[in-house]
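All protein chains but one are shown at their positions in the complex.
As written, the chains take the letters A and B, and residue 1 is the first residue of each chain.
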Amino acid sequence: MTVIQLLVNSLTLGAIYALVALGLVLVFKSSDLVNFGAGDWVLAGAYIALALLTAGLPLYLVLILAPLGGALMGLVIDRAVFRRIMSASPWTFVVASLAVGGLLRELAVLRYQSNHFPFPPVLSRDPVEVLGVRITPQNLWVLGATVVVVTALLLFFRYTTYGRALEAVAQNRVGAQIVGINLSRALMVTWALAGAVSAVAAVLIAPSTDVSPEIGLLLVKGFVAAALGGLDSLEGAVMGGVAVAAIETFTQVYLNQAAVDVVVYGLLLVVMWVRPAGLLGRRVVRRV
Amino acid sequence: MSNQTAGSTEKAPAATIPGPAPQKAGDGRLPRAARAAAWLLVGIVLLALPLLLPPFRTYLATVVLVYVIAVVGLNVVMGFSGQISISHAAFMGVGAYTTAVLMGRWELPFPLAALAGVLLATLLGYVVGLPALRIAGHYLALATLAFQLIVQSVIFNWESVTNGPRGIAVPPAVVGVFPLADRNLYYLVLVAALLSLLFVRNVVRSRVGRAWRAIRDKEIAASVFGVDVARYKTLAFGVSAAYAGLAGAMFAITVGFLDPAAFNLWESVKQLTMVLFGGLGTLVGPPLGATLLVLAPEFLTPFREHSLLVFYVVLLLVLIFLRGGLASGVSRTAAWVRRRRSGAPPPDAAVTAGAVTAVRDRPAPPAERPALTGGPVGEPMLTAGGVTVRFGGLIALEGVDLRVRDGEIKGLIGPNGAGKTTLFNVLTRVYPVHEGSVTFAGRDMLRLRPHQVVGAGLARTFQNVEMFRSMTALENVLVGRHHRDVCGLWRTGLRLPSARAEERRARDAARAALATLGLERYADTPAESLPLGVQRRLEIGLGVVAEPRLLMLDEPASGLTAGEAAALMDDVRRIRAAGVTVLLIEHNMRFVMGLSDSVTVLDHGRVIFDGSPQRAQSDPAVVAAYLGEVES
Partner (left out) sequence: MVRKSVTAIALLALALAGCTTTSSEGGGTQVSTQGVTDTEIYIQGFGPITGPASWVGLGNRDGFALAVKEINAAGGVHGRKIRFEFHDDAFQVAQAQQVARRIIQQDKPFMVYAGTGSTTFLAVADQLRQSGLPVYNGFSGSEAARKTPEVDNMFHGEAVSTKWVAPSIADMVADNLKATRVAILHEDGEWGRTLCAQVATELQGKSGLQVVANETYPAAGNDFTGQLVAIRNANPQVVVNCGLFPAAKIILRQARELGLKAQFVGDAGQANATVWTGNEAAAEDWLFNWYEPQFLTDTTGAQGEFLQKYKAEYPSAPTGRPNHADNFSYTAAYLLKSALEEAGKDLTAEKFIEALAAVKDARPTPISPNVSCANERHECFVDLVWMRIQGGKAVPVDDAGLAQIAGKVSGS
């Protein structure tokens, strides 16, 4: 029973990692860029939601408006920064995305300092017992919502013209332009989408983590999750998140806390070595 | 995409491109005496600093120098060899903790403890470099990230050795009777930093540095020209980690207290930022970036709790408006000032004008070797038999036979997708072969690794000019010499006489090759700012200077004007006249038929014809293949 209980709980943690990973994968999938500030995008989404909440809006309205705010944020960041460095070296983008993340965090700190703010859950946190396993409706909501978000994104990329166009842009920017894809607009959509998904992740995560500058630290776990699953695979991000959470939980219980990081990151190294594109990734790593 | 990037900062075209009246190397720089004076001034200021500064400022300057050592090393991996590393702070931590623990627990003297720290960091650097053999770009970034996180976790949790989160005090270091503190320490770190910088400067300007930059610019081309990519990548990681280890040892005795957070992921990111902020792939940029970032808290004190906000804004502004970092800002300003003073036209005009004159002014080709109008010339030099290559279910080559005789010019033609370039890639070991054999001058080519091919006497060019774009024409050609020379990291870094002599010889040969092609005026121009025609010829020059017995050219005439193509035909004849056999892929029929002694025609991965050019033009199978292409 203990094992099942641990699995169920690690699933909720896995969903949190997966939600952060989704922002990363989404951007990589549609622009071939890695947003090293992705953790802070989620953080920004959480503060947007917090601001709306403290302005007195009801929770359901916050859940609707926060993703819109996130999309707007994505658009502004694209216009103000990313657009201007597209032609520079990809490492410039690495540092720029970090700097944008830092800036978002500091803007939040400017207003809210490093305090922790509670964020209301959508459903009850009183546990229900099912076959000896305890789970809360709120956790079920997070799991369900994560599945819905991933499915929606998968459908978007697989079945809409625009989604496929975005993926084409990532794989071959010049080629995509030749077949008539508006590159500028594609990137705009990517960043707006990334902002919206970050905000969705934020409102799902915030009830369990509180709203604080430390949300940005989730980036590291999101990264590991995304890399394990494959940087370009949405399903992989979810699977990676769940896997990382499960490994963490079980290493902690059956080995010890000090070994957790070494095991998780060691595993990532092994995967990078054996199967660099990740477990579900498809992208060819090196083109000749 | 990742290739075009890094180096372009190093020499903004504006700064190095000669004007319409080309001058000697060194054009656009300060005169030698002025440069010497500037260095002297810098030296005096650095030496006098602790005498001028109060103790606290001396400490700050020492910390700056510690980070200078670290980022100079990081720049080797990122700036010069083009690999990404998000684990530099981890290496620094390994160096620092090793030093501190050995000094504290085993009471080892500082120099020994530091040496152990550097060695351990270097060893780990090689290990971390291993994934770079298989993966690149973002994936490599993730692998180094994982390593960083493992190291920081070990430092944090290995309490019995590192004292865990509590941190560890470093005992005061004494060498002989000199306590390593304050001024003494400053001078020690200064010497270490200057030597570190000098060593990297020497290496970067040598064969080793060119190999790194070639990998950065175009990995496959580098390997084809004889650079052992695997070895040089891990070497770069090793060197970089050694620098980080040294910086860590210096950090330990400078700051005097270590805790895990001093070497965490964000510290790695900070060092990465220092390099980019200062100027990736330049020598002065990273030290400049380290200086400003270490001193940033001092500068930002007035902003109090908003200092990070200000910092990120400034960082973004620099990234947006000063692409190549601060170093490029400095050199761009300098170039602008010089242009204003000399009234020279902007660089693009200068290059184009130069290109036109270059083609016009070239010497006439030497007389043809009389015997070369027809048939086979000598013994078979290259023999490929029954070569089959598959990509998944797709058969790219099927039982291809090819024979190139010593001294001939052989044409390899066929419609698009016939497998010509694939065959080139097979011959140079870029692609694996599923069946068949390749023998070259009596050697089994299939036993060689890609970088050994050129040493065996086989050089090639690429269909889409694969130049080392950020390197100058001369440096490009020098890469072609790579496989002939031997001096490695230590000899070039220390500028030993053997390395200097070798470098001199290589440069003479490279200049001679440029002269043969009439390109000497572009010697110091970055390849990326040369017109396509010049780039093509330069790439051939690269092939020539490798002194191969067989030179393989992949569509050398594509994209050239009629005049340029004619000049190129002369070049190819001249190469053959020098005793080099040529294998040529070309679509330009006039070009290939005019040059070749014999041709082989490929279609759908099979040989459909082998014989003289004249016969090929009337061969029904060949005609059908080409007509078929027209129809489809």
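We adopt the following convention: contacts are C-beta pairs under 8 Å (C-beta built on N, C-alpha and C of every residue); 3 or more make two chains touch, one makes a residue touch a chain.
All values derive from a computational prediction rather than experimental measurement.
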Contacting the left-out chain in the complete assembly, out of A:S198, A:S212 or A:S233: A:S212
Hidden-chain contact residue, picked from the options A:A186, A:A245 or A:V271: A:A245
Missing-chain contacts mapped onto subunit A: 2, 5-6, 9-10, 12-13, 16, 109, 111-120, 125-127, 129, 134-136, 139, 208-210, 212-214, 217-218, 245, 248-250, 252-253, 256-258, 260
Missing-chain contacts mapped onto subunit B: 10-11, 15-16, 28-30, 35, 38-39, 41-42, 45-46, 49, 52-57, 59-61, 63-64, 156-157, 164-167, 169, 201, 204-205, 251, 255-259, 261-262, 282-285, 287-288, 291-292, 295, 297-298, 301, 304-305, 307-308, 326-327, 330-331, 333-334
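As a convention for this text, only the chains that are shown with their structure count from here on.
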Chain centre separation (subunit A, subunit B; CA means) in Å: 35
Subunit A residues within the subunit B interface of the complex: 28, 32, 34, 36, 81, 84-85, 88-92, 94-96, 98-100, 102-103, 106-107, 109-110, 173, 220, 223-224, 227, 231, 258, 260-262, 265-266, 268-269, 272-273, 276-277, 285-286, 288
Subunit B residues touching subunit A - in the complex, by the definition given at the top: 1-2, 4-6, 8-9, 78, 84, 130-131, 134-139, 141-143, 145-147, 149-150, 152-154, 157, 220, 265, 269, 272-273, 276-277, 280, 305-306, 308-309, 311-313, 315-316, 319-320, 323, 425, 430-431
